[in-house]
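Excluded from the complex is one protein chain; the other protein chains are retained at their positions.
Showing chain A:
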Amino acid sequence: MQAVGVMAPGQSAWVPRLLIGVAVGLTLLIVVAPLVYIFARAFGEGWQVYAANLMHPATRNAIWLTTITALIVVPVNIAFGIAAAWAVARFRFPGRGLLVTAIEIPFSISPIIAGICYLLLYGRQGLLGPWLQANDLQVMFALPGIVLVTMFVTAPFVAREVLPLMQAQGSEQETAAVTLGASGWQIFTRVTLPNIRWALLYGAVLCTARAVGEFGGVSVVSGNIRGQTNTLPLHVELLFNDLNATGAFAAASVLTLLALVALVVKAVLEGRRAA
């Protein structure tokens, strides 16, 4: 059916060619050029400089902090995504539509607002500030704050991929399993999980990419302490402000590689789902 427009008689060939040309040209200019430029600049002063930039203790520390954050956030998000999808797709209850909207809220709220929300809650002048200080708990300008704000920003990612799939699949198979006497855990591991595994993996990949790249929210709550609470995206900005452009591009190239891996995984999974 897609061919209808193309093969129609009387349509001149230059319109499609022009449109494709403009689309490709704009994409090269706006999307491809920035992507290629990152690597061109990162390696602009040679491999040795690139390796030295990445091995710099502050950069290594930023990579480490970002990795830890993702390792905490992504599993929690997977659990939340599955729970939310199961509740919404398998049961009817009042306020269900509202719940779906609530899950989507982080998509429309700027990460910087999320960061401000957390600061107003856990910061020294925040609602919980006095209590946290009395108990000697440090949330802001430390790992917990970074993790919490990243959880806020990435909350919808897994649920959004799994929920529509579970809704489309319906609950016949799971209901049949219940009838046959399967326990809840058996139903989940043997029926539900195999059915949603690709959507789940895709959601997890997107969630990881987003968690690793989070900037606005983290920049509010991290305090930007060099070598301590500096995640990799924040480190990119720090190096850029230090006028160390090559170093900034080297750090950025690591994030870009991760993003490209996420895209390749996505393409592979989509091919698999279509098959």
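The rule is simple: a contact is a pair of C-beta atoms (placed from the backbone, for glycine too) under 8 Å apart; a residue touches a chain by one contact, two chains touch by 3 or more; residues count from 1.
Following the convention adopted for this analysis, contacts and distances are computed from a predicted model.
Per the UniProt record, the chain missing from the shown structure is "Sulfate transport system permease protein CysT", taken from the list "Carboxyltransferase domain-containing protein", "Sulfate transport system permease protein CysT", "Cell division ATP-binding protein FtsE" or "Phenylacetate-CoA oxygenase subunit PaaI".
Considering the whole complex, the residue from A:Met55, A:Leu71 or A:Ala102 that touches the absent chain is A:Ala102. Residue-wise, the contact with the chain that is not shown comes from A:Thr175, picked out of A:Thr67, A:Gln138, A:Thr175 or A:Thr189. From the options A:Ala84, A:Leu132 or A:Leu165, the residue with contact to the chain not on display is A:Ala84. Even with one chain removed from view, chain A keeps its contact list with that chain: residues 1-6, 8, 11, 15-16, 19-20, 22-24, 26-27, 29-35, 37-38, 41, 79-80, 82-84, 86-88, 90-93, 99, 101-106, 108-114, 116-121, 123, 125-127, 148, 151-152, 155, 167-168, 170-172, 174-175, 178, 183-184, 187-188, 206, 209, 212-216, 219-220, 233-234, 236-237, 240, 245, 248-249, 252, 255-256, 259-260, 262-263, 266-267.
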